[in-house]
Every structure is written in C-alpha cells, then in structure tokens.
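Dropping a structure here in structure tokens format, bear with me for questions.
Only one protein chain is missing from this complex, and each of the others stays in its spot.
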Amino acid sequence: MDIRNLQGYASFFMTIFLVVMLYGYIVHLYRSEKKGEKDYEKYGKIALDDEVTSKPIEGDSHTKNESEEHK
Amino acid sequence: MQSNAALEYDYSVAKLFTYTTILFGFLGMLIGTLIAAQLAWPELNYLIGEYGTFSRLRPMHTQIVIFGFTLSGVFATFYYVGQRVMKVSMAESPFLMFMGKLHFWLYFVGALAAVITLELGMTQSKEYAAFEWPIDVVIVLVWVIWGISVFGLIGIRREKSLYISMWYYIATFLGIAMLYLFNNMSIPTYFASGGIGSIFHSVSMYSGTNDALVQWWYGHNAVAFGFTVPIVAMVYYFLPKESGQAVYSYKLSLLSFWGLMFVYLWAGSHHLMWSTVPDWMQTMGSIFSIVLILPSWGSAINMLLTMKGEWNQLTENPLIKFMVLASTFYMLSTLEGPIQAIRSVNAIAHFTDWIPGHVHDGVLGWVVFMIMAGLFHMAPRMFKREIYSKKLMEAQFWLQTTAVVLYFTSMWIAGITQGMMWRAVDEYGNLMYSFIDTVAVLHPYYAIRALSGVLYLVGFLMFAYNMIKTMTSSRVLTEEPQFRSPMA
Partner (left out) sequence: MFHWLEKNPFFFSVGVFVVIAFAGLIEILPNFAEASRPVVGVKPYTVLELAGKNVYKKDACYECHSQLIRPFKSETDRYGQVSLSGEYAYDRPFLWGSKRTGPDLHRVGNYRTTDWHENHMWDPKSVVPQTVMPAYKHMFTNLADVDTAYAEALTVKNVFNTPYDAPNGIKLGTLDEGRAAALEDAKAIAANMKNKDVKDAVARGEIPEIVAIIAYLNRLK
C-alpha cells in the first residue's frame, strides 16, 4: 500500500472516529444532565461569581495537589 | 482552603499588556490607513524614502496588528480572565508574578526588534510569519513563558472546573505553538555556509508547493487560533459578566469548542484552490470550510441568546453594543469565508480585493471590537476608576461601525468587479480588458476604503483617549463593580 492510500484511509477513519466522538459527547452531555448526574449549566456561573474570595463552584481539598500538571 | 481577606487579584501584568494593546493598535491601524491611501493615491509612497513604500509598510501593518495588537489583547485579557475564572490571584505565587513580568518585557523587546527588522526589509517573506529567525527564537521563548503562566495558574487554581474561556486560551496556546514552529522551520544560511553573508538570512526547510501548503496551513489556522479562538474566549467571559447573564447554554459552548477544534484545521487548504496542490485536498478544504459554519455559529448564537430577555441592555450599555455587534460580525465573516471557499466562487474571488475585505470585516468588526470591549470592561476593575465617558464610547461605536461597513462593501464590489473583468472575454473569446484597466477601475473603491480607514483610526484614537483618561483622571470607585461597568 503506498502512502497515498494510507493517507486516504487514515483521514477517512480518523474523521469517522472524531464524528462518533463528537456525537458521543452530545449524548453524554444531555444524558448525564437528564439522569441528574451532572449539571453542566452551573459552570456558566463561574464567570459571574468570580471574586477571589467567592466559593468555587467545584473545588475540593486536593486542588493544591496538582503540581504535577505544571508545565 | 481559607481565603485570605486581604487577598486581591493582581492585575499588574494585565495592565502592562493593556498599554501595548493600545500602542500597537494605534501604530498598526495608522500604517494600515496609510497603505490603504497609497493604493488610491500612489504619491503617498514617497513620504520617507524607501522605508515608506507599500512594500515595507504592508508587512509591518499585518505583523503589528497580529503580533502587536491582537496578541497583546489576548495576553492582557488572559492575565485578567485567567485569574478570575480560576479564583486564584497571581499575587499568591511570586514565581508566576516573575514569569508574567518576564513575559511582558521579553515580548515588548521582541516586538520592537521585529518592527525595526521589518522596516529594514529583513523578512522571510511568508505572509503573517515574516520575521527572520532571530525574532522567531524570541517569539518561541515568549510563547513558552506564556505557557508556563497558563499552566502554572491552572496548577494553583481554586476553581476545579475550567471555565470555557480557559479551554479556548489553552487551545490558543497549543495551536499557535504548533503552527508557528512548523511554518518557520528554516536554516540560517550564515551558520550553514560557514560564516558567509548576513547573519539574519535564512532559507526555508520546505520548497515550492510544500512550502505553500505549510504556509497556508499556518496562515489559515493562525487566523483560527489568533483571531477566533482567543476572541471567543473573551466573549464567553466578558459578555456574561458585563450583562450579568450566564451563558445561554454551557453545553452548546462545549460542543462548539470541540467542533471548532475538529473542523478548523482541515479547512486550510482552501487558500490553495486551483493551484498545484492535489485535488482531493482542495475539495477537503472546501467541504470542511462549509462545515465550519456550524461550530462558529454555535458560539455566536449562544452569545446572542445569552442576551435573551435582556435586550434593553443593548440600548443602555454601549459595551454590550460592542460585544453584540462583534458576535454579529463573527457570524457574517464565518459565513462569508465558507462561501469564498466554494471552488467556483474562489475562482473569481482569489487574488482580488474581496479577500482583504473578508479579512477586515472579521478583524475590524469582530477582533478589534471584542478586544476594545474587553479592555473597557477591565479598566474600571484594574484601575479602580469609572470609565471616563459614555458619550465618547457611543460616538466611537457608530463611527467605527460605519467604517467597517464602508470597508467591506467597497472591497466586495472592488473584488467582484476585478474578478469578473479578469475573466471577461468578447464574442471571439479574446480577453476584453488589459490588466491596467482592472486597476484603474478600482480607484473609487480604494478611496472609499482609505476613508473608512481614517474613520476607524479616529474611532480607535477615541478609544485610546477614553482609556487613558479612565486610567488617570476619572472618578475613583470605592468598590469593584459586579456586572455592568460604571461610566460617566
């Protein structure tokens, strides 16, 4: 198989894969909200209530332990 | 985690970048207006000898508005929004404070060096990536330092979930890093030849068609990750905050994000239609450009719906006006772009003035409006003074809106006229017009465009004056406004 074909197949399958993921994400977003597992809309409030002293919408005790994510 | 009562957000780096946004904005638009006028009245080319020709000024215009104005605006808003949506102050980390300051000064020195080298004609001649290799090295360093700031701030955040604006800032960081590095791959000839000739000169790692592919993969996506992604980050924060309305649908904003990431990069090859790049790639570019309407409109509609039931704010608050109009222009240019990417339309539009017309309804109407609105919103909070003049802001809004409309309408007509004249044939199949006919016919449109440039520049000066007055002599605020920015 030459590189042209490989390129074609790779792009085709990656496109399909990404489309499936995107649709999966839509389903995930709405289903988890319907089941009450997760309220995505509350994150919208992060922008409104953004004082350094205000309570995080979603904060927990090990926030500070993520130093491995420093880059 | 206890919050310290005395703890406040630290805006010192955001302020520094605010100053350069204004400085480079003025400089870039001044040059832009001058070169627009040069096309209508060529005598204006000789104001400062060889350094004042269209040749030298046009690359400076594009690089200054992109790397000077827009990037400063992106950095300024990041150092403001980043702290706030993650509920962490830069004052909490001396290391990040230092990095922020280093970021600014290195950026500023690099920007000055870039302006000087371009004026001297040192360029690798790639559009929107004109800088020679020493400047590129500085830009990479600046970018790495910004990355440290972004991820460092994320590392010490209190708000566990990243707000959608942060997603877009992260994507800006990653996208530009990748694009810029690959497009600017070049070999300094001085070192490769054992010390002959100019030390600034370099030769591209790619040749011909390949170079074109990489360049327009970059060129298109630098627009994506410089003019779209970070500006969307701004609108997702500033519009909700200024209006006091949460984003209409947070889920839609997440979807649009992934949609945009997925589709945008594919669309780059639409710049190379009818050229010597493979057909399937041109088709791919065309199709994805059209699909791109969906995620772009997803964000824009989300913004407009955020104002649902609150449209009265549009008449009361000029800042909301700026942002709503910016979202509208975003919709316009993201519809116009895909239309130009249709192959038959592209055949007429490519190489004509319709392309600068398209670029400018995007940047003047969307990017600049949004950055100015963001800075206006930040000013009372950073400088603890109310905005100097509401009237001036209103006047500026109408002046600049008129300018944008004049700009794109004149360039639409100019572009299509030119495209049609190039291909017009008489009954025997001979070309009807010589090239110079198609230049001469554009004079009135070039004149209108120059006028629109002057109007826009005056508007920007009003913005600068309003900001400087706000910083220095406006009424002092005793407490930080929550939503709507106070203005006199």
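The letters A and B name the chains in turn, as written, and every chain counts its residues from 1.
Quick note on the criterion: a contact is a pair of C-beta atoms (placed from the backbone, for glycine too) under 8 Å apart; a residue touches a chain by one contact, two chains touch by 3 or more.
Keep in mind that this is a model prediction, so the values were computed, not measured.
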Which residue of B:Y9, B:F67, B:W143 or B:W217 touches the chain not shown here: B:W217
Of B:R58, B:K87, B:K321 or B:K390, the residue in touch with the unshown chain: B:R58
Which residue of B:L7, B:L141, B:I187 or B:A488 touches the chain not shown here: B:I187
Residues of chain A (touch criterion as defined above) contacting the omitted chain: 3-4, 6-7, 10-11, 14, 18, 24-25, 28-29, 32, 38, 68-69, 71
Hidden partner interface residues of chain B, rising order: 38-40, 42, 45-46, 49-50, 53-56, 58-59, 121-127, 151, 154, 160-162, 167, 170-171, 174-175, 178, 182, 187, 189-190, 192-193, 196-198, 201, 203-215, 217, 221, 258, 261-262, 264-266, 268-269, 271, 274-278, 281, 284, 347, 350-353, 355-356, 422-425, 429-431, 435-436, 439-440, 446
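As a working rule, only the chains that are shown with their structure count from here on.
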Of all residues in chain B, those that touch chain A in their complex: 1, 3, 5, 7-9, 83-85, 87-89, 147-148, 151-152, 154-161, 163-165, 236-237, 240-241, 244, 246-247, 249-251, 254-255, 258-259, 262, 280, 284, 483
Chain B contact footprint on chain A (complex, rising order): 8, 11, 18, 21-22, 25-26, 29-30, 33, 40-41, 43-48, 50-54, 56-61, 63-64, 66-67, 69-71
